[in-house]
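Can you read through this structure? Questions will come right after.
Coming up: chain A.
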Amino acid sequence: MIRIENVSLSHRDMPILHDITLSLEKGGITALVGPNGAGKSSLLSLIARLQPLQTGRILVDGLPVGSTPSRLLAQRLAILRQDGAVASRLTVRELIGFGRFPHHQGRAGAADIALVEAALEQFELQALAERFIDTLSGGQRQRALVAMTFCQGTDYMLLDEPLNNLDMFHARQLMRSLRSIVDERQRTAIVVLHDINQAAAHADRIVALRDGKVIADGTPNEVLTEDNLELVFGYRMQIMQIAGRPLVLQHL
Partner candidate 1 sequence: MVKLAACAAFVMLVILSIFIGAGEFSPWQAIHDPAALQLFFASRLPRTIAAALTGAALSIAGLIMQALVRNRFVEPSTAGTAQSAALGILIMTLVFPAASLAMKTLFASILALLGTSIFMMTAHRLPPAQPYLVPLFGLVYGGVIGAVVTFIGWQTELLQFIDIWTNGEFSGVVRGRYELLWGTALMAAIAWWIADRLTVLSLGRDVSIGLGLSYQRTLQLGLVIVSVISALTVVIVGIIPFVGLVVPNLVSRMLGDNLRGTIPWVGLSGATLVLGCDVLGRLLRYPYEIPVATVMGVVGAILFLRLMFTRATHA
Partner candidate 2 sequence: MPDRRLIILAAIALAAVIAFMTVDLRGNVAFVLHLRGLKLLALLQVAVAIAMSTVLFQTVTANRILTPSIMGLDALYLFGQTALVFTLGSLGYASLDGGLKFAAEVLLMIALAMGLLWPLLRTRMDMNLMLLMGVTLGLLFRSLSALLSRLLDPNAFSVVQMASFANFNTLRADLTILGTIATLGAALLCWRARHTLDIVGLGRETAIGLGIHWTRTATGMLLLVAILVAVSTALVGPVAFFGLLVAALAERLMQTQRHALLLPAAALVAIIVLVGGQTLLQHGLGGASTLGVVIEFAGGLVFLALLILRSRT
């Protein structure tokens, strides 16, 4: 379980997160939604110790972020940042292989190699395995980065807008892979999503933020109400029900 207790954050006197307390249980897909500047990415980087905590504390399976050795955390929690611009000329297989770094510190064993192959298969990257990442399209690169995060083999996967750069086909594919990984391997995914309907269709739980505060928190059906959405995004939108899940007509 990830426990976030009274976390606030500000940057040059600009408040970004305001006294957030949140528990994220193990298992399932949790989507963080909200307008730009709501603090979703900042929350993710605080959990993943990419930024120092200012106030409050965060526990990952009881380990306090900040005082736990980075390597130990890296075996429980993986993060994919949104600007994952990788300039290095690594092959897809090498890149995914570095996901195993926290476990072997550079000396890959047979088990690590097998896991890399599994990740290649899971994300249908076998055909691209020997290509250099700087020769891939944006979408292919994004898939390779997600595969690397998956390959880290952690209980928790934090993904900051993983659907960026993906076309409809691959966005759907990625969310489905995530679903099957979470269901079959008992992993936990915490995903920042821009598209509210991706969250509605695939998430088990949605946390909606605005101006650094949690506005709503619960299942898609609980969170995605007209009132909540107006509070979060600032305008009213219609909501339909399809196959038991909400569908937000955000564009009308």
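How were these candidates chosen? In short, all candidates are chains of the complex that A comes from, given by their letters.
One rule holds in what follows: a residue touches a chain if its C-beta (ideal position, glycine included) is under 8 Å from a C-beta of that chain, and two chains touch if they have at least 3 such contacts; residues count from 1.
This one's a predicted model, so the numbers in the text were calculated from it and none came from an experiment.
With chain A as reference and 1 or 2 as options, the touching candidate in the complex turns out to be 1. Of all residues in chain A, only 45, 48-50, 69-75, 78-81, 84-91, 94, 98-99, 101-102, 105-106, 132, 152 touch candidate 1 in the complex they form.
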